[in-house]
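Data block below; observations after.
Showing subunit A:
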Amino acid sequence: MALLIKNARVVNAGGEEKDLQDILLEGGRIARMAPSIEANGAEVIDAAGKKVLPGFIDLHVHLREPGREDKETIESGSRAAVKGGFTSIFCMPNTTPAIDTAQTVQYILDQARKVGLVNVFPVGAITKNRAGVEITEMMDLRRAGCLGVSDDGRGLMNAGLMRRALEYAKMADLLVMQHCEDDNLSAKGVMNEGALSTLLGLKGDPVIAETVIIARDIELARYLHTRVHFMHVSAARSVDLIRRAKAEGIQVSCEATPHHFTLTEEEVRSFDTSTKVNPPLRGREDVLAIKAGLKDGTIDCIATDHAPHTHEDKEVEYDGAPPGLIGLETAFALAFQELVAAGVLTLPQLAGKMSLAPARLMGLANKGELAVGKDADIVILDMEREWQVSKEDTASRSRNSPFIGWNFKGRVSVTICGGKVVYTDARTS
Partner candidate 1 sequence: MNVIMDQEQVRRAVIRIAHEILERNKGVKDVCLVGIRTRGAVLAARLREAIRQIEGVDIPAGVLDINLYRDDLAIISKQPVIRETLIDFDVTDQKLVLVDDVLYTGRTIRAALDALADLGRPACIQLAVLVDRGHRELPIRADFVGKNIPTAKDQEVKVVLAESDQGPDSVVVQGGAA
Partner candidate 2 sequence: MSEWKHKHLLDLQDTTRGDIELILETARSFKEVSSREIKKVPALRGKTVAMLFAEPSTRTRVSFELAAKRLSADTLTIQAAVSSLAKGETLLDTALNVEAMNVDLVVVRHQASGAPQILANGTKMSVVNAGDGCRSHPTQALLDIFTIHEKLGRTDGVRVAIVGDIMHSRVARSNISGLIKMGASVVVCGPSTLLPVGIEQMGVESTTDITKALKGADVVMALRMQKERQQDSFLPSIAEYVREFCITPERLKLANHKALVMHPGPTNRGIEIAAEVADGPQSVILEQVTNGIAVRMAVLYLLLGRRAE
């Protein structure tokens, strides 16, 4: 059935906010965009007073299925995604079993189709069982539907193996997404290494654990003429390295998370385990550098690294808690508050970071922008809606968020995926 969005103030990446338009969605595509379109039996959504953006695309989500369905399932993760305005999510392969074969990719795609809320793109493992020893059957993974590969949760430590992975992934047309961590340097650190980790007596994870991998992989990509994508960049020095590599024309890209541009290591003083994340929260200057990197284009996109963990897993000593926090439902609010309201990015630029850039990085030509012929993946935002993050109002199965209790202005009102309404804010409907 056709869907007609009336009075849409369209926000596309790079552009200006357009005057009011109507958008007709048919057959999963955007059929027409014009100042005034007759309904002709189409279901009508009035977007007056709201902003209409291309649906958000998250390159970095942990859905935990298969293996840890107590933390999240494809279903609960999909619900969290659409509540946050995401219409496409890339799920990381650190499941049990790992996403290292076409069969597991197929399983996830089948489950996601059954849920039918959001486009789920499984990210395959770089190495079998993410063990960092042998590369996966990447041609098969690609054919099954993968667009990228990663051993996320672990960095690929062996430089020789990384070389082979980059070369092979290039043939398979897969983006290698590196979790930038030298685990000899991070050495089981649980927070950013510095004066504060010394004061708190917590084991430090130094910035160099991230930067030596980035520096190494820049050299590999340069030598091999391949692409490489750096996930969840957290440090000022990382942004510097990537900026210079881009200036040299090396094919590098990277993402940053909302928590890394919002929070600093000071949060760890509370010993609240929802602040334990990998890479760790860094210093104020790192937060500023990430914002600057987003502004000048060094950082291509925003990804959540949505990492659900049960209350039981997190309600332990800081050392013993698994790293990660949930981010799908708060990503837009944080990005709007920290970047748009703070004057770092315009709303169209934010649409670039959250939709167009990730679509282009993964080769999704029909996603990431609102134009005739493109996929009907759309998010409608109510910028006046005030709300508070609460444990009760969380779609994810897990509640490990340091943002519980935070107040925001601006929230997803309606999410449309493939021309179908998949989420409506109870308060706006």
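Following the convention adopted for this analysis, contacts are C-beta pairs under 8 Å (C-beta built on N, C-alpha and C of every residue); 3 or more make two chains touch, one makes a residue touch a chain; residues count from 1.
These made the cut because all candidates are chains of the complex that A comes from, given by their letters.
Just so it is clear, the model here is predicted, and its values are computed rather than measured.
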Identity of the candidate that touches subunit A (this complex; choices 1 or 2): 2
Subunit A residues touching candidate 2 - in the complex, by the definition given at the top: 193-204, 206, 270-271, 312, 315-320
